[in-house]
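With one protein chain withheld, the remaining protein chains of the complex are depicted in position.
Moving on to chain A:
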Amino acid sequence: MAPQVQATSIDGEPQVYEEKNVHAIYDEIAPHFSSTRYKPWPIIAAFISSLPIGWIGLDSGTGNGKYLPLPFDRPGAICTIGLDRSRNLLNIAKNAGNTGKIRDVVLGDILGRGWRVAAFDYAISIATIHHLATHERRKTAVKRLIEAVSPNHGRVLIYVWAIEQDALSKRTIPVDGATGTRGQDVVVPWVLSRQDKGSQASTEPQVLNRYYHMFAKGELSGLVQDAASELGLQLGPPLGLGEAPISISRGVEMVQDGWERSNYYVELRCWELP
């Protein structure tokens, strides 16, 4: 029987837990993982296609860099820089698209701030924030994305795994009785077959459990609300001059908040009063 998704709980320091149960595993499974992740998802591709020429962006948790070559119909119109904690995945991401073109990638943490403030026009974080082991760290990750983009026109797209899985998904998610809107911590097995490990491997396939926080309905938009509030941003559509209280000069609007193929996503737009 194939290994199943299992409920889990975090023990010890979250960053130590993530190092062992997320980062080390991605470094180990990088080539195999990458070979299964090649198709861009439609909403993400549409978001990237809508960006104006000359924009520069951050892909925070780029993995194998599959979004770095986009948009395919206007190559070179924008520049997306890939950030990840896995050096082995970045070595793959550098050549994303297999066009012979080298992509810009940076080894770093999504909770870091190795950029000048608001350096980017857009930021995406796809299937990454759900690997952070506490609510506080996930909220900080959303804050870092908003801080990375222009307060005037910055756009952000975030995808995370949902408890509510697609009917076609092979996974069933164990939900313990009292989760409510707080999501569910699980480990998801990755089976490295003998072929992947070369000839010296044992006959048993190796199973590596990756940590995920599966998001509940409303949890991602709740993180955005908290992040915006902590950054002193109005949450909602742009206010006109005179409409806004004196204390409000900047804000962030959630222009999409949805579920697609076992994931929750939000799209944000920053605005600033003149």
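Keep this in mind: a residue touches a chain if its C-beta (ideal position, glycine included) is under 8 Å from a C-beta of that chain, and two chains touch if they have at least 3 such contacts; residues count from 1.
As a convention for this text, contacts and distances are computed from a predicted model.
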Report the protein name recorded by UniProt for the chain absent from the figure; options are "Trm112p-domain-containing protein", "Ubiquinone biosynthesis monooxygenase COQ6, mitochondrial", "DNA replication complex GINS protein PSF1" or "GATOR2 complex protein WDR24".
-> "Trm112p-domain-containing protein"
Checked against the full complex, the residue among A:Ile53, A:Ala167 or A:Ile246 that touches the missing chain is A:Ile53
Options A:Ala24, A:Ala77, A:Leu192 or A:Leu208, residue touching the unrepresented chain | A:Ala77
Residues from chain A at the interface with the omitted partner, ascending | 15, 52-56, 75-79, 81, 85, 87, 90-91, 94, 101-109, 111-116, 119-121
